[in-house]
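Scroll down for the structure; my scribbles are underneath it.
Note that one protein chain of the assembly has been removed; the remaining protein chains are unaltered in position.
Up next is chain A:
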Amino acid sequence: MEFLRLPATSLGLRPFCLTLADGPSRTSTNLKSITFSLPLSFHSSFSSRKFSTPSQFSPLIQFATPESQSSARVSTETAEWAIQDFYTLRKDVETTIERVKEIRASAGIRQLEEDLTVLEKKAADSSLWGDQAKAQETLISLTDVKDKIKLLTDFKTKVEDAETIVKLTEEMESIDAAFLEEAVNTIRYLNTALDQFELTQLLSGPYDKEGAVIYITAGAGGTDAQDWADMLLRMYVRWGEKQRYKTRVVEKAMGEEAGIKSATIELEGRYAYGYLSGEKGTHRIVRQSPFNAKGLRQTSFSGVEVMPLLREESVDVEIPEEDLEISFSRSGGSGGQNVNKVETAVRIVHIPTGMAVRCTEERTQLANKIKALSRLKAKLLVVAEEQRASEIKEIRGDAVKAEWGQQIRNYVFHPYKLVKDVRTGYETSNITSVMDGELEPFIKSYLKYKYSITAAAGSVR
């Protein structure tokens, strides 16, 4: 388990060990209350990227650039402050002020304050304890809201402290090292706390902390598409391994000439589903296909489905037998004693929604049927949650089809190199590293995008 952290270099700082009476210790208390362990290690690009709208995702300031590192590496003694260090600090403070502003806005600080007034009124009401359960609920939400407001207020106070130090230094036109170190420290802790706060906000879905199942299918495009599906398989396996998730390709159907027709990956580990949920959809490739004799530019598609990896006993859904169409694969012909093929594949269709799952990796039909059913249930639960349906039978099948097949990302290999997410607008020309599993920027920008949409929807309410 790795705690999320901001590399020290991202603030242009060498490690130092100045103890401060008040600042950091207070921050660390706050950190405790929002401790949130994650297997992802976060890079500075995350914290420096803007938060509210997709168009603003291009990094304003790249903390971890070699320049900023060298600018800070002036001396090993804390007392010596070069003017560049001060400029770096000033820049960091400015960025953090913006960040705090954004986070407070997107967390709905005003709404929270209104909620607090309402809840406090309720809690003070003498009739509250008439209904024990409701009273309990009110008190819990009151504590929640209070904690959140305290945290957000703390962010503001902290960043203002740092700002004051910077302003004072400017006015005095002299450098007090100890003073500045305090500001640096504050900013550093603040950025870690803001990262954590953001992630608790971003990964708060009911299944986000579960493992994940990825199901990849080659789309139209023949061998080229099957090769593309294989490339995606490799990409996600690499990503999973980088995150130190237990990553297993549990099933793989080979293409006739090259690539795969489909594959299933299971990733065990905390928050795998939360990170990957935004990967579902159609992924499109444009390239000079190696499978095209004329070497013409070709476009192919592959579908990616993501479901939480839920333990059998934790899936509490009953699906009526008559809603399920279960088919078993067995090669044609006479069957029985005439044939010996270990074909145990089971396919289950949920008739009302048209959603289908297939399971082939287990060694008996019975085992595949059990596994397929639990995957189908996971899928139904996720869709129900997406559609805010309280019951499986409220799910609209047409909407599922439209959503799960939506094109989400383009991978252009030719005539230029570009990977671009059509939802968030995030793009990179480093297509090789993306194919090597470098997906964090895409995943994080999507999570933020999703969060900003939800927050916007929430503030309308």
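To be clear about the criterion, contacts are C-beta pairs under 8 Å (C-beta built on N, C-alpha and C of every residue); 3 or more make two chains touch, one makes a residue touch a chain; residues count from 1.
As a convention for this text, contacts and distances are computed from a predicted model.
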Omitted chain (choose from "Methyltransferase small domain-containing protein", "RabGAP/TBC", "Ras-related protein Rab-2A" or "Proteasome subunit beta") - UniProt protein name: "Methyltransferase small domain-containing protein"
Touching residue (missing chain; options A:A135, A:A253 or A:V422): A:A253
Option touching the unshown chain, where A:K121, A:K294, A:R311 or A:K341 are the choices: A:K341
Footprint left on chain A by the chain that the document does not show: 237, 241, 246-249, 251-254, 256, 327-328, 330-344, 360-367
